[in-house]
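Here you go, one structure.
Left out: one protein chain. Kept in place: all the others.
For chain A:
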Amino acid sequence: MRLIKQNIERDGSGQVTLYPEDPEDMWSAYNLIRPNDLLRASALRRVTTESATGSSSSHRVHTTLTIRVRSTNFDAQASTLHVSGQVAAENDFTKVGQYHTLDLELHRNFTIEKAEGWDSVSKGIVAEACNAKRGASAWAVIMSEGIANIAMFTGERTVLKQRINVPIPGKKGDGRARDRAVERFFSTILEILLRCIDIGEALPILLASPAYTASNFLKFVMDTATRTGNKQLLAQRPNFLPVHSSTGQYHSLAEVLKDPAVVSRLKDTRYARETALVDKFFELMRKDDGRAWYGPGEVEKAVDAGAVGRGGGVLLINNSLFRSLDVDVRKRWVALVDRVRDVEGGEVKVLSSEHESGKRLEGLGGIAAILTYPIFDLDEDKPEEDVQEEPAAV
């Protein structure tokens, strides 16, 4: 994302014009654009004109529309963002109040004006999105005999691209049938993987599995490449990185990201840092020394008690909380983040809910904190509040 123009007043009003460059930027835009914001972008609109004789004709026009956002819709697989709303500024083709759905396009500017003003979180998103050194992408194939998950991870997200299930007959039957099935399984994975990745690019491809499946697959890939004379695939050899995981299920990605070989390969990326932080949190939970707390109520109390401040206090918060449709809820979390960062002096990590570490945090209610000193009774006397928090946890 490139920042084209920024024009934010002290009171938070003002506009920002952005230029999205890669599909990942659409995810940032999705986190940035909230209902009631004003969005100005180029649009393709069908206009119907009626002639004097009563016959009508319609044609498509390229125009720039300003809409007041009603809802946003992000397609994770295709990385496209659709924003629907009502036209807020009249032009030659539209009247105020007409509905339009903008499909934000790559390499076309769009301008946002926040309805509630630019708060720290939205400014943070813009800054993060425009940071050129966001983590590199990588591919991962997590497999065990018969199942495979092909995932892509970028700076912000991990996306499960494809799940593959090939039945492999048991030990009991004919051994050759089994070998054939395994070969079919491998060739299916390879076929789909080649369809997903851009073979010219040199992105790491992590192959994770229990025991020998991953290394067998790598052998299969190289054998196939040699046999078919696929030079591009052969050239990918150094990018393949077989690692160990205990299952072939998608959630084993967490385990894969902890593998030292993977960490060293991806050490600069944001998700590696986030994964490390979430791991640290879970580690503290295990120690049960009162320094790790999760859940909205508990964390707010801990912040109130001044425990998430200078000297190691960390607030982990999922960006899904900022996407809440309820303005008050959004404001509540923004205020908490501001307070920890600016008043208390603690560290704030906004995790991407689409990322593996964010998904783990999601289970804990989307928010957790590592405290500077132990508190043991944060969860007492609040059974009724818990009931309210339940939806967030699920």
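Quick note on the criterion: contacts are C-beta pairs under 8 Å (C-beta built on N, C-alpha and C of every residue); 3 or more make two chains touch, one makes a residue touch a chain; residues count from 1.
One rule holds in what follows: contacts and distances are computed from a predicted model.
Engineer: Missing chain's UniProt protein name, "NADH-ubiquinone oxidoreductase chain 2", "Fanconi anemia group C protein", "Elongation factor 1 alpha-like protein" or "Actin-related protein 2/3 complex subunit"?
Structural biologist: "Elongation factor 1 alpha-like protein"
Engineer: Among A:97, A:167 or A:345, choose the residue that contacts the chain missing from this document, as touch is defined above.
Structural biologist: Missing-chain contact among the listed residues: A:167.
Engineer: Where the complex has a chain not shown, which of A:35, A:124 or A:146 is the residue touching it?
Structural biologist: Of these options, the touching residue for the absent chain is A:146.
Engineer: Of A:186, A:294 or A:322, which residue touches the hidden chain?
Structural biologist: Answer from the full complex: A:294 touches the omitted chain.
Engineer: Would you indicate which residue among A:8, A:234 or A:254 is in contact with the undisplayed chain?
Structural biologist: From the options A:8, A:234 or A:254, the contact with the absent chain belongs to A:254.
Engineer: Considering the whole complex, not just the chains shown, which residues of chain A touch the missing one?
Structural biologist: 146, 165, 167, 169-175, 177-179, 210-212, 216, 244-247, 249-251, 254-255, 282, 285-286, 288, 293-295, 298, 359-360, 363-365, 379, 383, 386, 393-394
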